[in-house]
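Okay, handing you the structure first.
A protein chain is absent from this complex, but the other protein chains hold their places.
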Amino acid sequence: MSGNGIRASKGFSTFVENIWLSNPIFVMVLGVCSSLAVTTKLANALVMGISVTFVLCISSFIISLVRKLIPEQVRLIVFMLIISTFVITVDLVLRILVPEVSKGLGPYIGLIITNCNLMGRAEAFAIKNPPGLSFLDSLGTGLGYTLVLLVLGFLRELITSGSLFGIVLLRNWTSWNLVSIAPGAFFLLASIIIVFNMLKRKNKTASVTADKPR
Amino acid sequence: MTAFVIPLVVMNGIAVIIFALIMLLKTFVASYGSCQLVVNGSKTFTVQGGTYLNKALFENKVYLPSACGGKGTCGFCKVQVTEGIPDPLPVEEILINYKDIRQGFRLSCQTKLRSDISIEIPEELLSIREYRGVIRSSDYVTRDIKRIGIHIDEPKDGLDFKSGQYLMFKVGEGETRGYSIASTERRQDEVQIEVKLIPNGLGSSYLHSLAEGDELTFFGPYGQFYLRDTSHKVICVAGGVGLAPMKPIIFETLLKYPDRDVELYYGVRTFEDLYDHDMFLRLQANHPRFHYFPTLEKLEETVASTYAFTQGFVNKTLAANLTDGDKSEAYLCGPPLMINSSIKELVEKGVPEIRILYDKF
Partner (left out) sequence: MSLALIVLASAITNNIALTYFLGMCPFIAISKSLRGAAGMGLAVTVVVVITTTVNYFAYRFVLVPLRLEFLAFVVFIMSIAGIVQMLEILVERYFPSLYSIFGIFLPLITVNCVILAVSLFMVLREYTFWGTVAYSFGSGLGWMIAITAMAGLRKHLAFSSPVKNLGDAGITIVLAGLMALAFLGFQGMLA
């Protein structure tokens, strides 16, 4: 019983840690490519986030299942084959379900294969840990990634056209085109990183002072 | 049916072609034949070309220190290449300074053997061996320091070390961490270390997790920090778990040199962090040549009445008690801050800088 409790709490902490404390984009600056390229519209960002999370979870679950069978030397190629299989699946599904978004995402769905997060998680976590834990770890990373995508997509679509999910919210909005093109995306990401670090620093000092009386 | 088979055939076909090409290249292009590896101009090994220098040395039982497992991030496995110097890699330019690069210093874990090569390493590294042992005891001596006793199984003739040296323990795949030998008794088949638990520290959490009967692999002994064969008075300055290497030094001096005095200046934060206190008190009572000066940073009332502790930092105790600085030699082990302040004090007391040895952690 107690063993179960410990495992559950370890899983939970890996999960939370990956969403916030070691958020893939803010802290590790991994997988920035797609996060900037697909966030001009909120819908694209949402679909991309879900796709990445799906591929991440299922591929690290499977890698973790077969981790003892993979020969050390060819492991990277095996990871890639497993990952690209699911990316193809996602690509085919998206083409049927949301053809518009699929077109908008263009090559970036295929580029999930080379998203550093996937290889990173497989190499750093899934290859050493049991399937359940790897799944949670990836879910955390994936959700953390989706969260950033959503924030970026929200801000960029709102500022560029005053709409969300294509529905106009702010009438007579002067569109700021800078945010929809590349330089604006970089600046926006940088400003979000500043805010994130400020929040994190504040949190840290708060928890330290809270600990002291003990 | 065919819709299912064709993709499989195509994919496997392409995979086989790529794989075959790689294998062809590996057998015909990447084979370098054998190379001569000369170490310190005396030992010559014939090794398979294309392997990394550290692996080749390891296979020939020359164990270089390493903390990163050959990733090229710690810089411990630095060697001087005297003949067949390869071009420096960007990684090496980060870890080795410009002057040393010019003199042929390279990281052995980044140097691939493609032709005959001669290298220079410190002579004592040649006597380093691989050991296998079983944990005999593992006990807390303070709330975060564990003393671990290890019985050496392999090799049979056991471990021979100089007092103050350290061992590199295998703490994960390709990862090693160094710990000082803390044995009080010199035995060939037994060794003790003391490990302070550092939160999220790879080495300390691994060693703390081991229990009696678990097996360990380690290499050694390493280090220039060992008791010198002179007639000077021995000053030991230790902070926290830095006490570990002092114990072999103190006991060897008392046993081997009938006319050398030993002084131990031992600084910890609170009374709870102090360990082996009773042992040193007994030693002081039995040996007129041994003097013990424990120093507590924070001194509680209840503790103060049991023993005449000095309050403050070790350098304060040094200033108050050290005499005959010019006839002494000093051994320091502890956190950098403590070492730096103590060295300053020692120099002021007249200890020649050349006779001050230290091990920062």
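Read from first to last, the chains carry the letters A and B; within each, the first residue is number 1.
Quick note on the criterion: contacts are C-beta pairs under 8 Å (C-beta built on N, C-alpha and C of every residue); 3 or more make two chains touch, one makes a residue touch a chain.
Since we're looking at a predicted model, the values are computed, not measured.
Contact with the omitted chain, checked across A:45, A:63, A:94 or A:113, is made by A:113. The missing chain lies against chain B, touching residues 6-7, 10-11, 14-15, 18-19, 21-22, 25-26, 29-30, 86-91, 93-94, 112, 114. The chain not shown here touches chain A at positions 29-37, 76-77, 80-81, 84-85, 87-88, 91-92, 106-107, 110-111, 113-116, 119, 181-187, 189-190, 193-194, 197-198, 201.
Here is the rule we use: only the chains that are shown with their structure count from here on.
Centre to centre, using the average C-alpha position, chain A and chain B are separated by 40 Å.
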